[in-house]
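One protein chain omitted, others in place.
As written, the chain order gives the labels A, B and C, with residue 1 at the start of each chain.
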Amino acid sequence: MSQRLSLDRLNKSDKAEFVRALDGLFEAAPWVAEKAFASRPFATVAALHDAMMAAVVSRPRQEQIAFVSCHPDLAGKAARAGAMAPASVAEQAGLGLDQLSDDEFRRFEKLNADYRQKFGFPFVICVRRQTRDAVLDAFERRLGNGIDAELAAALEEIGHITRLRLVDRVEGPGTPVVTGRLSTHVLDTYHGRPAAGVTVELFEVGQSARALLTRVTTNRDGRPDRALMADSPLRIGSYELLFHVGDYFRSCGVARDARPFLDVVPVRFGIAEPEGHYHVPLVATPWSYSVYRGS
Amino acid sequence: MSQRLSLDRLNKSDKAEFVRALDGLFEAAPWVAEKAFASRPFATVAALHDAMMAAVVSRPRQEQIAFVSCHPDLAGKAARAGAMAPASVAEQAGLGLDQLSDDEFRRFEKLNADYRQKFGFPFVICVRRQTRDAVLDAFERRLGNGIDAELAAALEEIGHITRLRLVDRVEGPGTPVVTGRLSTHVLDTYHGRPAAGVTVELFEVGQSARALLTRVTTNRDGRPDRALMADSPLRIGSYELLFHVGDYFRSCGVARDARPFLDVVPVRFGIAEPEGHYHVPLVATPWSYSVYRGS
Amino acid sequence: MSQRLSLDRLNKSDKAEFVRALDGLFEAAPWVAEKAFASRPFATVAALHDAMMAAVVSRPRQEQIAFVSCHPDLAGKAARAGAMAPASVAEQAGLGLDQLSDDEFRRFEKLNADYRQKFGFPFVICVRRQTRDAVLDAFERRLGNGIDAELAAALEEIGHITRLRLVDRVEGPGTPVVTGRLSTHVLDTYHGRPAAGVTVELFEVGQSARALLTRVTTNRDGRPDRALMADSPLRIGSYELLFHVGDYFRSCGVARDARPFLDVVPVRFGIAEPEGHYHVPLVATPWSYSVYRGS
Partner (left out) sequence: MSQRLSLDRLNKSDKAEFVRALDGLFEAAPWVAEKAFASRPFATVAALHDAMMAAVVSRPRQEQIAFVSCHPDLAGKAARAGAMAPASVAEQAGLGLDQLSDDEFRRFEKLNADYRQKFGFPFVICVRRQTRDAVLDAFERRLGNGIDAELAAALEEIGHITRLRLVDRVEGPGTPVVTGRLSTHVLDTYHGRPAAGVTVELFEVGQSARALLTRVTTNRDGRPDRALMADSPLRIGSYELLFHVGDYFRSCGVARDARPFLDVVPVRFGIAEPEGHYHVPLVATPWSYSVYRGS
């Protein structure tokens, strides 16, 4: 991140320098930066991104389609053959699309094929904002779109992709928010104090798989020392927190038999806003608990 | 159940009839009924059971051990070879001990062997009050007992076994409570009313397996039409309820996107009192819920 | 209640008997019963009431107004002078309109006068379904009505008044529900059991006064032995429950200092449905509580 270019520097660049600095942000489309160059100077990083998106949207429909068509097939042969632009490869890695089972690979290929046949351009989605399950859901949902709605959807996703890339590369005032946050807190209403030393595990819960994302312990204020997820978009998807309150109450000396009423408390929830703040606290006694989306 | 004998009839029986009527309640021990016969008449079914247990406990320690020794090995070769008393077979079926994997079978055999070597008599437990996991836990815990504590534990379990058998066979006043109950209730605090039409699933959750026990739908009062478990002891063990509140709120027309914050709410809890009433309600909105042991 | 007439008997009565039996139900309007007589026999008590209301509603507007005009002024001079029909007197007593302060009396008289001037008929409301505060609120709200909406409102109230009178006098199948219920329950989630022995007080909370309606103690199941209010309509209004949980937790031996976090827990709520069931439980520890409209 320390090598990010300053917006100020970019505002003072000549055209060649400007276009070079933004090279690769928009897949195979240097004309986007060229067009945006005319709107300098930019007061904010967000304004620069808006100008680049405006350059795309102002083109005739056929050119927009041609532009979308330059994007790689998701999980397609391209992904395996290494033919994608470098930034795209990195973004897709997080999803685990490279570790698809043969069945899943075939499912994605079928969706890709159906989609291409219907729309004539590849399915584009900002995978850094999605779990694998969410990609699949979106794929199926968007296959039901008409061509106009779908072109708009593809451009919106390109907006997300390029906004993330831009923030990785340029720093300055008015940087758009591209990160979300998941936090938690454990309150012990048996003793009327924060619950310290509670183990909390976070899982991503997919249709066919489940992955431990992190395991933390609450501090004296009943919170993990850092957010469970932060510094990047939250991936749309389903999650589960496991709160080990049985161990906690045992360690407090609250007399508990071998089979307590509450031991490991699972809290399953969905994330739909990648740039949102999800605070999911647990308020518990050995016999009760409450969960809510807090702030 | 309709063929149960009345306590009154039993009180009026002669000794031979009395002993025959109670045959098999205490494993290979007709002397228990013979001894209890002297205490007739019994005001309550519980008093009859107390008298039979008193007959056992008043014996010298060596005879108690001999009596315990007549019980079949749990999950042992006997269970496979059909050498057990008929009532014991039926009781063990519920646990699924007949469907043990080879590994689990070996584990039980090892515990049986260690136990026999340490105590000289077989491990006795009232399996109708236990899940498979709870049997395993109890087995390991009781292996740590001294001989006196363990003999007492075995007799207590025989008390549970024979109480259940007696209630199956004799009816009358003062029948001991041998059944527990698990109930639920779903409140919708978004609308301020019971949540009707919510699907609720109950699972037994073991270390290595998970079994759907029942699936119900809440009625207009937010309750299933009947208890989730009733009419027999609750099995000590771990359970999970799945409340399908996402479907419910969608069906209410509460606008929800594809990935709601709450969809299927899992509630995991332990049961430690087989004859207790566990009421486990859910008080929910699309963004929050509370769980507690109610009544 | 034991002298209530059976619907069956009424169905077999001749006209004179029928009209006499229902005398006074509709203020100074024997023609209502006369007209309804033609629709005999009635399968349900509700059907009888519907027929009587239909007799009113089918009249021309001017006759409806004349009929409404026969009703006494609420809290007016009539109430003091004893000029009302006996049933009306009894119904108004519960509200405490006879104990108005001079200020309140003037306020009611002013509302009465304004209302009469605007509509030409007296303000009619079923006081058995209202607290004094709710009457005042309704008076002010309805003064804003147009004449048609207000005539409909008056007839709706006459429906409530006469339904209650009919149920007091006639018994039979299909009796309309004219009673509501307020119940409570106290759960102790510190111990995971119902809270027994908790003192609970119920107050009516008016703008200018507050009246203790009942004081109860929870039983072993955490509930009062009977509903807090039942057997009549709940009066629309504001209420407060005081739960003495501090005393309860002290009596349990949960060590508490002189100034506990929770001592007397007030729960203030409104009742808007006189024939509804309001269940207002408290789920508490020494450090937390939850309240909701249950069922």
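Throughout what follows, contacts are C-beta pairs under 8 Å (C-beta built on N, C-alpha and C of every residue); 3 or more make two chains touch, one makes a residue touch a chain.
Just so it is clear, the model here is predicted, and its values are computed rather than measured.
Only one of the listed residues, C:P41, C:G120 or C:G270, touches the absent chain: C:G270. The omitted chain makes contact with just one of the residues A:P30, A:P176 or A:G192: A:G192.
The hidden chain makes contact, of the residues C:E34, C:D50 or C:D137, with C:D137. On the side of chain B, touch with the chain left out of the figure occurs at residues 189-192, 261, 283, 285-288, 290.
Contact between chain C and the unshown chain involves residues 134, 137, 141, 236-238, 257-266, 268-272, 287-293. Seen across the whole complex, the unshown chain contacts chain A at 185, 187, 189, 192-194, 221-222, 283, 290, 292-295.
Methods note: only the chains that are shown with their structure count from here on.
Taking the mean of C-alpha positions as each chain's centre, the chain lying farthest from the centre of chain C is A. Comparing the contact residues of chain A and chain B by number shows a mostly shared set, over half of all numbers used being common to the two copies.
On superposing C-alpha atoms, the copy chain A sits rotated by 180° relative to chain C, to the nearest 5.
Here the CA centre of chain A is 47 Å from the CA centre of chain B. One finds 56 Å separating the Cα centroids of chain A and chain C. Contacts with at least two other chains are made by residues 189, 192, 283, 290 of chain C.
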